[in-house]
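Missing here is one protein chain; the remaining ones are kept as they sit in the complex.
What follows is chain A.
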């Protein structure tokens, strides 16, 4: 894996080039969240309809495979790329995915990290984890971390940093012993304590890692305190290595992360939107104040950036989700049809919506990169945030409510 920063923008954003697995990817970039290596509803033939190489970055949790298939079998097949028939894609492993592999800090202990999964709770030790990585052969992987929410005691927070750094050393040692490939992203934790965040970032930067993964966000810290926490971390990290984050999902949060110098994000937001029947509709061409069409009179939690296709107002709407959208869904189907599919609980509703939302969010990231390259990221961010705020003062809270519903 190779990484270099190509441009900095006023407002803090940086644009880079990540070369990994035969792909050249521009950052800031979105890693598509998957379930067992494939996006939840997008089969590989439909995946190829999404923009490339933007859609080549796939994130998965090795814990998805704790049940049903053995590491040995995956290894025999040659790893995840072969098993999934996606040889041109880039796989990034992260033990936590906030959907089907959720860190359970109360059950984690000094020997390993605990996760809630659909197959039950698992305690994963560094040795076991590196073994899984060795058999799955991802292009890059995040080391095991002890992630804790913002409200834990100082003592617990310190323990989480100590364990995470120790497990990083374990992972590095085991990697040499097992001859595990893939670029290593060292985990940085520290909750909402600036000192612990700094200490962790300093320790991890000393190690021989290819990049960094900043964990433990989106776990109860406020949006205000987050900026300081993020900057405290990124200021310590060397500039020439990529930084990935977990837990920042909403567009505003992504922009906050970009401003702090983060390069890689994940798409759990898309997953939650899709399940809720929401389609992203914020304009990608011109994000200006008052640039949104004026159709806010309905009470379907339309905040000007997304619409709920389950709403009855779309029953007879024969227009696509977005006229200008080039995705498979918008090129082929109407809102009326998707509304019907939701009404009768047909799986195609989620398939079509995940395609559109993924396409749209990838477009959002492209816009972010363009803004950074043009040196206008700060204005871009401000316009975006203000327009959303203008449209619905409760937009963010509504989204958060939707996400946690």
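Basically, contacts are C-beta pairs under 8 Å (C-beta built on N, C-alpha and C of every residue); 3 or more make two chains touch, one makes a residue touch a chain; residues count from 1.
Just so we're on the same page, contacts and distances are computed from a predicted model.
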Name of the absent chain as recorded in UniProt (options "CMP/dCMP-type deaminase domain-containing protein", "Queuine tRNA-ribosyltransferase catalytic subunit 1", "Replication factor C subunit 4" or "Protein transporter SEC24"): "Queuine tRNA-ribosyltransferase catalytic subunit 1"
Contacting the left-out chain in the complete assembly, out of A:69, A:111, A:177 or A:223: A:69
Of A:284, A:313 or A:336, the one touching the omitted chain in the full complex: A:336
Which residue of A:154, A:346 or A:390 touches the chain not shown here: A:346
Positions on chain A where the hidden chain makes contact: 35-36, 38, 40-41, 43-46, 65, 67-70, 72-73, 76-77, 83-85, 118, 315-316, 318, 328, 332-334, 336-337, 340-341, 343-344, 346-348, 350-352
